[in-house]
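Every protein chain of the complex appears in place save one, which is left out.
The letters A and B name the chains in turn, as written, and every chain counts its residues from 1.
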Amino acid sequence: MKSFFASMAIVLTGAMTTIPNMASAQNRIFVGTVAGSDLDGLARRVAEVLAASDGSRWIVENRPGSGGALGFDAIKSAPADGTTLLMAPSGAMTLTPHTRGNLKYSLADVAPVSRVAGFDVAYIVSAKVPATTLKAYIDWVKQDNSRAVFATPQFGGIPHMFGIKLGRAAGVPLDNVAYRGGGSQLITDVVGGHLLAASSGVAEWLREHQAGTVRILATSGTKRAPQLPNVPTFQELGYKDLVASISYILMAPAQTPKATIDGIAARVNKGLTDAKLREALTAQGFVVDGTANPATVAADLRAEHKYWGDLVKETGFKMPN
Amino acid sequence: MDLFSNLATGFGVALSLQNLAFALGGVFIGTLIGVLPGLGPVPAIAMLLPSIYTLDPTAALIMLAGVYYGAQYGGSTTAILINLPGESSSIVTAIDGYQMARKGRAGAALAAAGLGSFFAGCVGTLVLAAFAPALAGIAFAFGPAEYAALMLLGLIGAVVLASGSVSKAVGMVLLGLLLGQINTDPLSGVERFSFGIPELTDGLGFVAVAMGLFGFGEIIGNLNRPSESREVFTRDVKNLWPTGEDFRQAMPAVLRGTALGSLLGVLPGGGAILASFVSYTLEKRVSKTPERFGHGAIEGVAGPESANNAAAQTSFIPMLTLGIPPNPVMALMIGAMVVMGITPGPKVMVENPDLFWGLIASMWIGNLMLIILNLPFIGIWVKLLTVPYRFLFPSIVCFCVIGLYTLSNNNFDIYLAGVFAIIGFLFIKLRCEAGPLLLGMVLGPMLEENLRRTLLVARGDWSVLLTRPISGTLIALSVVMLVSALLPAIRKRRDNAFRD
Partner (left out) sequence: MRIKSEVDFWSGVVFIVVGLAFAMGATEYRFGTSARPGPGYFPLGLGLLLAIVGIIELIGALGRERNDADRITSPIWRPMLVIVAAVLGAGFLLPRAGMLITLPLVIVLTCLATSDFKFREAFGLAAVLTLGSWLLFVVALELRIPVMPTKI
């Protein structure tokens, strides 16, 4: 018993030294995933940027669950005074509301602050596929229908919808095989040739593409991805309507005063111009943004919301309940 | 020898005083996190990352590797001491480790786990250094069909794992598989059995269920015993160190476990869990006294722990050679490497030999630090068990509740563990073992997903499972194992029938 209290005492005295840190008030950024996801990592960089800009204290609070919906639950009931923010992928507001019937949040619940970073959707084939261009791939699929299968990191996500749209535009009945939120098995399955194609975010595939184990045939931006200057966009290849991106948005509760939002946006966007930070994030596959003001981001999100809404209506796609 | 000159380079890098300090620091943080129920290495590393970016890359990775090993060993410690597996790969350790602790042999169990892990870590490091590029290919030979077959083999192993009746074990595995069906079906987006509760759409959390079934269930079970037998820990704490007899029994298990773990660790997703309990199954099969298993057999601790740690070593192979992270911890480490300007992949070896070999050497040093740090701790841990149980169990409940909350900053996991505490107690009363259930719950979703992916790719042709060489072999093995597990049971039942 004595040694139990003794060891307790050691822990306590060790902990005492950090108490002064607790004094200043904490601001929070909610994230709807577990710690360690790429979204979480990005949010932690934003927290650093905000803290560095004026010495305030920012921490990331993970609220994983229900495909990110619990993060929105958290921000909906948070004080709208600029002390609590949420970071989420754009698709959670622009695509998911169309596909999931039981969603309890919408674009109206949040006020965008900044588009922090993002990446395009890539169409990837295994090196075991003979085609080196998108056109050759489509022709190759048309020769044998059993080849018309593509993998996606998540059922009903932007890459999945994008693949459906590609199939319709190219006139091939592409069949989807979904994985559980991406991760390594999707990559090894495609590299190993067990699955021949995938529609997925660019970031995870850069290394494999450079190593030659997979080929990125095209990316979904209006411009080529900066890390992939030799890979054409779908638009260049004649698919005018195939434009999409996955972007990570910093948001505040909807009632937050405009001046507060603009102030935070200015601090974040200024911080994102830091060359070292940009370099680090670019190496991870992100395209750092932070250029648009809150009003523009909101308008872009509404446009994206309509884009996916139209596609969902057109295809009759619905997440089954 | 190239290998030795390379390793010499590595030790030259890793043996600096600064790096040793980082290795020790990492192992310490990791052990602390691992011992606290519910806290895992991933959030810890995610939180450490920002401050790590400023460090020298080698030092940073050494520290992260230390956290990873430390957390793993810490998880086994709680599995042995209080029947609380901190992560899925220490479920198996809890089975015999906790029984050993109850018999006053917690010290021997912890030492066996530590020494076995250290040995496996040394071998794993050598395997990593010598065969990394050759072994990397294994990961690619495994597609959906192979994974499905491997999971099937694992589940059948879970049946053999149980020490009681086979039909009950089959039932418990099936029950676990069904609990694993509470999720959002990844292939169709359907939310299954969630009853409109958003937290259930991501599936039952492993830690919450394990804490309820094993941790709380065990406390309730203990309190149901008369208080004299409850204090069994305290009465006869035997020598802290394993006896010669223990070493003789544990050594072959450690060797086999190390070999298994080194191979299975290369597979992304589930390699370490599978390694630990395939090792347990194997030990029980080859043992001349299988009836000791489940009642404190030291092989049942040493084998799986070695397998687990060897797998932890070789799971670095896909990451270092290909840049593909096999688990979330590795994904974070890759993130850290990238930020520090290193691109993981085949070129790391050539472009950053210092870093590559330094990291490999530091893994070995991390393992060494782990054993140096933890062997003296064994005494403290065992002392902790001499705390009267009436102080011990409220403390466990308190730490568990906090750990459960921090899993996702949500009280749902606390409720979940509370419900599973009732279920766990029911299982104790019905003499159903919870181990197979947990394994079913972890492996089931992977089995279903991969099987359905196989069928989608093969256009509904089930025969690919048999015609592909690796999956065919694995399925043949599963059948052999199932038959060998069922035969004695059927025979016994028939004998009983005649006797009646």
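By definition in this document, contacts are C-beta pairs under 8 Å (C-beta built on N, C-alpha and C of every residue); 3 or more make two chains touch, one makes a residue touch a chain.
Computed from a predicted structure; not experimentally measured.
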* Asked: Of the chains that are displayed, which are in contact with the missing one across the whole complex?
  -> A, B
* **From B:Ala79, B:Ile219, B:Val254 or B:Val329, residue that would touch the chain that is not displayed** => B:Ile219
* Of B:Ser5, B:Gln18, B:Thr243 or B:Asn411, which one is in contact with the hidden chain? -> B:Asn411
* Which of these touches the unseen chain: B:Leu24, B:Val170, B:Met446 or B:Leu465? -> B:Val170
* Looking at B:Phe28, B:Phe193, B:Phe247 or B:Phe377, which residue reaches the missing chain? -> B:Phe193
* To do: Specify the residue from the set B:Leu240, B:Met349 or B:Val397 that touches the hidden chain.
  => B:Val397
* **Residue numbers in subunit A that touch the chain omitted from display** => 5, 8, 11-12, 14-16, 18-19, 22, 59, 61-62, 320
* Structure fact -> On subunit B, the omitted chain is touched by residues 36, 39, 47, 165, 167-168, 170-171, 174-175, 177-178, 181, 185, 187-188, 190, 192-193, 216, 219-220, 223-224, 227, 389-391, 393-395, 397-399, 401-402, 404-406, 409, 411-412, 414-415, 417-418, 421-422, 425-426, 429-432, 448, 451-452, 455-456, 459-462, 493, 500
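The rule is short, and it goes like this: only the chains that are shown with their structure count from here on.
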* subunit A and subunit B: spacing of chain centres that average the CA atoms, whole Å -> 30
* subunit A-facing residues of subunit B, complex -> 42-43, 45-47, 49-50, 53, 139-145, 147, 184-191, 196, 198-199, 201-202, 268-269, 318, 322-328, 331-332, 335, 338-339, 341, 343-346, 380, 383-384, 387-388, 391, 408-410, 412, 445, 449, 453, 456-457, 459
* Structure fact -> In their shared complex, subunit B is touched by residues of subunit A numbered 1, 3-4, 7, 34-36, 38, 40-41, 44-45, 48, 61-67, 69-70, 73, 99, 102, 146, 149, 154-156, 175, 177-180, 183-185, 187-189, 191-195, 207-208, 210-211, 213, 280, 283-284, 319-321
